[in-house]
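One protein chain is absent from this view; the other protein chains keep their places.
Per-chain numbering from 1; labels A, B and C assigned in written order.
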Amino acid sequence: MKALVYHGPGKKSWEEKPKPLIKESTDAIVKILKTTICGTDLHIMKGDVPTVTDGRIIGHEGVGVIDEAGSAVTNFKKGDHVLISCITSCGKCEYCKKAMYSHCEKGGWILGNLIDGTQAEFVRIPYADNSLYLIPANADEEALVMLSDILPTGFECGVLNGQVKPGDTIAIVGAGPIGLAVLLTAQFYSPAEIIMIDQDDNRLNVAKTFGATHTINSANENAVEKVMSITNGKGVDAAIEAVGLPATFELCAAIVDAGGHIANIGVHGKSVTLHLETLWSKNITITTRLVDTVSTPMLFKNFQSHKLDPKKLITHHFKLDDIVKAYETFENAAKEKALKVILTN
Amino acid sequence: MKALVYHGPGKKSWEEKPKPLIKESTDAIVKILKTTICGTDLHIMKGDVPTVTDGRIIGHEGVGVIDEAGSAVTNFKKGDHVLISCITSCGKCEYCKKAMYSHCEKGGWILGNLIDGTQAEFVRIPYADNSLYLIPANADEEALVMLSDILPTGFECGVLNGQVKPGDTIAIVGAGPIGLAVLLTAQFYSPAEIIMIDQDDNRLNVAKTFGATHTINSANENAVEKVMSITNGKGVDAAIEAVGLPATFELCAAIVDAGGHIANIGVHGKSVTLHLETLWSKNITITTRLVDTVSTPMLFKNFQSHKLDPKKLITHHFKLDDIVKAYETFENAAKEKALKVILTN
Amino acid sequence: MKALVYHGPGKKSWEEKPKPLIKESTDAIVKILKTTICGTDLHIMKGDVPTVTDGRIIGHEGVGVIDEAGSAVTNFKKGDHVLISCITSCGKCEYCKKAMYSHCEKGGWILGNLIDGTQAEFVRIPYADNSLYLIPANADEEALVMLSDILPTGFECGVLNGQVKPGDTIAIVGAGPIGLAVLLTAQFYSPAEIIMIDQDDNRLNVAKTFGATHTINSANENAVEKVMSITNGKGVDAAIEAVGLPATFELCAAIVDAGGHIANIGVHGKSVTLHLETLWSKNITITTRLVDTVSTPMLFKNFQSHKLDPKKLITHHFKLDDIVKAYETFENAAKEKALKVILTN
Partner (left out) sequence: MKALVYHGPGKKSWEEKPKPLIKESTDAIVKILKTTICGTDLHIMKGDVPTVTDGRIIGHEGVGVIDEAGSAVTNFKKGDHVLISCITSCGKCEYCKKAMYSHCEKGGWILGNLIDGTQAEFVRIPYADNSLYLIPANADEEALVMLSDILPTGFECGVLNGQVKPGDTIAIVGAGPIGLAVLLTAQFYSPAEIIMIDQDDNRLNVAKTFGATHTINSANENAVEKVMSITNGKGVDAAIEAVGLPATFELCAAIVDAGGHIANIGVHGKSVTLHLETLWSKNITITTRLVDTVSTPMLFKNFQSHKLDPKKLITHHFKLDDIVKAYETFENAAKEKALKVILTN
């Protein structure tokens, strides 16, 4: 089969690889129908993720069809269409029993990281019963690719951890795909005001059409001052970090109201400064999280009932064969006005 | 001043009464601008509420303007426009400190019950600082009358207690004003499916325009069977009782899924049968509640940011002087297609 | 092997049965070391549980040693000592993923009910990885038998659902083994006052030594009046029903304070009357639950650190061969002053 293979920093190729085989009775082999590229994949390609080694097929998102199910798989059979979760869950370790699949002792984020991933014609999915979701007939499978990672990540790490609730004023720092996924799913809880902060006017304009009530271009405006002006000097109930830089985290800490939440989503490469000399008495909560994908069934239901339109996040389409070109587009997201790309096998 | 006075079962009159005076330093006198009639007022008029005695001015909803503020009132001054909460809260008893204002040792539901109420030109509001809410300039005061009672009641007793959450399938039994208030505010939490059950086709049609995804006329259809068909035999995550009869409560118990919630709002006059012989092992939760109005500030924020449109509930308008006629209309709600009426002073 | 077999109402025998075999790769065969008898087993023997049919080996509690593990079992191997949960969990259905194992689509309470149980020399445990717990060397295995059912039941259905918290005043209605399990585990949350209500002075005396601060013999005293006197007329924060009769449920409803919780544990054979005509405005919560055994790991930890002494519940010891005699003792619990019996293989 063909697959996108990482060969060290800056080197990837769309090349022939052996089709994966069942290794454990709980595995399934899935033929990929549609997949996408994640910001994390770009980090991998730069060599920023040391757990990914030369020869690895990357990718951790997608929908497909069961090609073969291991003998202990009971939820799925050959021919079933399935959504692939970016997080693999064994369903029987201490962390899985606590619904913290991100830290599954045998799974977690392994696809396209510790084992071969989804940017390929076929992929082996361990613990298939707990790591795949059945897609009913007639569902829009392109839209469902957004449920592999980006929507549960935005929802769990941003919205749930930010404890967004009706009437809240929230700020989302970063209007890339993840920030926009937060924006879409935060509205499940009907906050009164949603302030979107970014440095790219195009993305801020997109945010407005997605439901942001205020936008701030922090390249041109003092974001702290503007947030304080919008909130009558109080700050926000939840500040959601969707970038991964010290400056954006510290911006969140500067705009959160007493009693508020800072929900970190960003993948950080450096430490940040936490101003406990002022924050110690502010009754704030800071959270970090690798997505657990516990919200996937809920997202599926709200997608089915038209309460969530994941396709809004999709800007470009490619054949899977053209994945190298798709990477180029995604790497130049600002110029290409790209959010998420869909690769069809 | 003029006021609507209860004179025993079936007897009321719009008559001259003395203007109320400040009794405690924490009182305020409010000139009524707009008020409405509650289903509870109809019960009072029938003699169903023994705490209401001959001579009482009834009514517990409304907006007005501060005519006089007691010396210990600090949140309001003469001329401020205010929303009157149906629940009076002293702010300093054990229950108020637990945010259970409904059971305030000195307040609770006393307006138009134990003390004179709002269907009058003026009303005395005890513990004004904790029982009134400031209305900003330019707010739509007619809409805000819906925040005195019906919207917090639907939201707190139905939505909060029913623990409605994104992805849920819920049923609301009763499509009167309270059931419709549940319908409007349940959508703050983006349930996937909302089933509205009533016996009045007009109200079910209204429910559809308010966001119900399914309606069942239980006069013509077997409601249990139809709910089970919609939910693949599972039942609903939350069944919300907005009528107050044994049959409607027992319907809720028959349609709730394992792990689900029955949230009672209805004012019951009789006991009901609880089938613990089947329910004991179903992991269900049943709640009762007199509204606490703790959600009023949130409702206010979502009203201001256009996430909630209370005016949808208003079908008729009268001058306060015509309140007797307004009662006639409200008493014939089905025929008049009446939900809430607005009385303007 | 030898096993206790149900042969219709009133008929049981300790007889030879075939040793169970692995049926699915996720099964384990466990050699029983110690087991016990549950109140539910007495109901079964009377014919009250129609799902139990002639020929069934009963029992759903115990500790044992892995005799054989199916090929897909990864958490256990031959020779491991294990605690058997009364609830079987597949770990991969909708309910298991919500931690509601009681309603597992393929498991739940099936041991000694729909499949052969633990009152035998060997038992087959489906979904062994999710339904057994490893016992470390040197642990007191007799004490651990109390973690199969009675302690998680008391804790989850009574204490967790009753939302017992520091400072609370709670009442436990029924001082049998389940009520006493509530009493032991309620103290994990340090309620200020614990009122134990029963009609057996011996059990009430036991309750005092277990930590009850007040006891009421409802055969001799007016329980409602006494609770009201203890609580200054307010009632209790949580009333926990551990009997299963209309009278005891209705007692709970009569003694709960506004804002309080009624947590039902009892297995009811009849419906009860719920006085919504007074309760509708009391802001109460009523819960039902079949134990999920989600608390087993926590109970294990607190047992290991000596925060919980399950052996207090054990009053009698028998050889497994003498199980018929053990039933006689347990059936005459009041006369024998029996709480839980231990049967050793």
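Observations on the model:
Here, a residue touches a chain if its C-beta (ideal position, glycine included) is under 8 Å from a C-beta of that chain, and two chains touch if they have at least 3 such contacts.
The structure displayed is predicted, hence computed values, not measured ones.
Here one chain is not drawn; of A:Leu21, A:Leu134 or A:Leu276, the residue touching it is A:Leu276. One of C:Ala192, C:Ala247 or C:Val324 touches the chain omitted from the figure, and that residue is C:Ala192. Only one of the listed residues, A:Ser25, A:Asn75, A:Gln199 or A:Thr285, touches the absent chain: A:Thr285. Contact with the chain that does not appear here is found for just one residue of C:Pro9, C:Gly47, C:Gly167 or C:Gly269, C:Gly167. Per the touch definition above, the residue from A:Tyr95, A:Phe155, A:Phe210 or A:Phe330 contacting the chain not shown is A:Tyr95.
The set of subunit C residues touching the chain not shown comprises 165-167, 187-190, 192-193, 213, 297-302, 304-305, 307.
The set of subunit A residues touching the chain not shown comprises 95, 98, 100, 102-103, 244, 249, 258-259, 264, 266-277, 279-290, 292. By the touch rule set out above, subunit B reaches the unshown chain at residues 25-26, 71-72, 74-75, 91-92, 94, 96-97, 99, 129-130, 294, 297.
Note that only the chains that are shown with their structure count from here on.
Centre-to-centre, using mean CA coordinates, subunit A is 41 Å away from subunit B. Remark: subunit A and subunit C have CA centroids separated by 42 Å (rounded to whole angstrom).
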